[in-house]
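Just one protein chain is left out here, and the rest sit where they should.
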Amino acid sequence: MEVKREEKLQEAVSDILKSYEERGELSHLEGGTLPNRETIWGIVEDLLKLLFPGFLEGTMIPRDDIAARTSERVSSLERRLKGEIEKGLRFKKEPDAGVQERSRKARAIALKLLAEIPAIRELLAADIGAAYEGDPAARSDEEIILAYPGLQAIAVHRMAHVLYVEDVPLVPRVMTEYAHARTGIDIHPGAQIGRRFFIDHGTGVVIGETTQIGKRVRIYQGVTLGALSLPWGAGELLRDKKRHPTIEEDVIIYSGATILGGDTVIGARSVIGGNVWVTESVPPDTKVFLKKPELVYRGGS
Amino acid sequence: MEVKREEKLQEAVSDILKSYEERGELSHLEGGTLPNRETIWGIVEDLLKLLFPGFLEGTMIPRDDIAARTSERVSSLERRLKGEIEKGLRFKKEPDAGVQERSRKARAIALKLLAEIPAIRELLAADIGAAYEGDPAARSDEEIILAYPGLQAIAVHRMAHVLYVEDVPLVPRVMTEYAHARTGIDIHPGAQIGRRFFIDHGTGVVIGETTQIGKRVRIYQGVTLGALSLPWGAGELLRDKKRHPTIEEDVIIYSGATILGGDTVIGARSVIGGNVWVTESVPPDTKVFLKKPELVYRGGS
Partner (left out) sequence: MEVKREEKLQEAVSDILKSYEERGELSHLEGGTLPNRETIWGIVEDLLKLLFPGFLEGTMIPRDDIAARTSERVSSLERRLKGEIEKGLRFKKEPDAGVQERSRKARAIALKLLAEIPAIRELLAADIGAAYEGDPAARSDEEIILAYPGLQAIAVHRMAHVLYVEDVPLVPRVMTEYAHARTGIDIHPGAQIGRRFFIDHGTGVVIGETTQIGKRVRIYQGVTLGALSLPWGAGELLRDKKRHPTIEEDVIIYSGATILGGDTVIGARSVIGGNVWVTESVPPDTKVFLKKPELVYRGGS
């Protein structure tokens, strides 16, 4: 019995090892370590602490310690970010000249993200203001920072976007998946998003790679800013094209609305009603609602 | 090179420290420790173990040990709950008189929640009955407790609601975000929810702060019980008003339906069909469905 078990285990192992050779694309056994999801998610958590000091720690940071604490954090983040970015850069279509050049570049990009932190905090302060103004259930800035998934998603996006612009493969996408897994909000790191952005509730929101969003835009749960349908195999042709909509400033998009297509522009100050499906541009200052649907009311017995 | 790196790091740190001063609302560096998300989420996990003993531990609790184990759990939870509630109470608009009064009050509220556990278990037993009756895929009570996200969300809500009623800032909202992050079900701790409540699947469900739900209500994934739209800046006026609907007893609401507005009442025993968008009251014993939409069928080549 025990012998039979050993045999079966051995057989399973040898079949799995054979499969590792035959299906090489599912086995990353050469070509250098890949960016690591756990490591990147840990970096994201520390970046959030750097963005909002005192909000995510268990105890108060004494004012005397804040300089030393920040210095340590920045230094640790630089080292870890550099490591993951360096691993990511190996996956560029046209890889950099050599190991040293890649190392240098990875360090420069890590430092760039850290140098952007104050500017990102400026943007997030405006986002928090928009959340407070937009949601009557919000009681304080503290509540928004501690408990609003939309803020978490936009904070991670604004950082991941810096790496996307620097053309780092894999790492920014793994960063935004941190937020997607926790909030149900799926913002591609390529999306360009203006100041004072507010996502309420947020579960089910999808914002595609080439979306452009102006200032003071507010969206609700289940909103998709996506690409038009495409037949099997057309993917390759559309890579790197603008496939997702443009949302101008001061637009509000209610829950479950879907806006598709790279040429679709929602004009400034327009309002898109709940569940509306839009694949064409909407002029500025327009309200678009579903015609009140005919509901069938059937009385009881 | 190494020198340049040090310089750049130092520059980043000093810019970040400057930003901490300038954007004080994003830097919690004074005024006492905030309620901590990790701590509160750990408390929620232990509260769930207290609610469902034997279900979430890795090994059997010997019957001889259950009294001692429960006593330890309750004592530890009281201490930790008291700590977080006390931190929360600092954020009341009209804070309590002093440190001692706040400490006393925090302890009383922690004890109140623990004293409510048997009553909450009564409610959850009824919720589990409703899940078993409502979902043909359910095989046993054990499966519902171990694997139904809707039950997890309602269990956390019923506990967070106790703290909401006691007017504790921040803590109840962070508690329900534990469930939101894990289940995609976003129930505000203020919502009032009756016995035998069942949410199936649940991803994308939103239940707003002033919602009232009667007995034996069943809802599906993607249902929103929300507020009517509001223009920028109207948030302040609506704070503390009833903004979300009332759902009377024995109502069923199918997936993707949206019911909005504080004056909207769905009458007892009514059925709201999938994807229906309702902003007006519905009488009792009514079935509301979308008129069968005109579908465009286009044959193949």
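Order of writing sets the chain letters: A and B. Residues in each chain are counted from 1.
In this section, a residue touches a chain if its C-beta (ideal position, glycine included) is under 8 Å from a C-beta of that chain, and two chains touch if they have at least 3 such contacts.
Owing to the predicted nature of the structure, the values given are computational and were not obtained by experimental measurement.
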Original post:
Looking at A:27, A:76 or A:192, which residue reaches the missing chain?
Top reply: A:27
Subject >> Full-complex contact with the absent chain, from B:192, B:212 or B:255 >> reply: B:255
Subject >> Touching residues on chain B - with respect to the absent chain >> reply: 50-61, 63, 66-67, 70-71, 74-75, 78, 107, 111, 114-115, 117-118, 121-122, 124-125, 128, 132-143, 145-147, 149, 182-184, 201, 203-204, 216, 218, 221-222, 250, 252, 254-256, 271, 274-275, 290, 293-301
Original post:
Residues of chain A in contact with the chain that isn't shown?
Top reply: 5, 8-9, 11-13, 15-20, 23, 25-30, 32-39, 91, 169-170, 173-174, 177, 180-181, 184, 186, 188, 190, 203-204, 206, 208-209, 222, 224, 226-227, 229-230, 232-239, 241, 243, 256, 258, 269, 275-277, 282, 284-291
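FYI, only the chains that are shown with their structure count from here on.
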Original post:
Which whole number of Å gives the spacing of the CA centres of chain A and chain B?
Top reply: 24
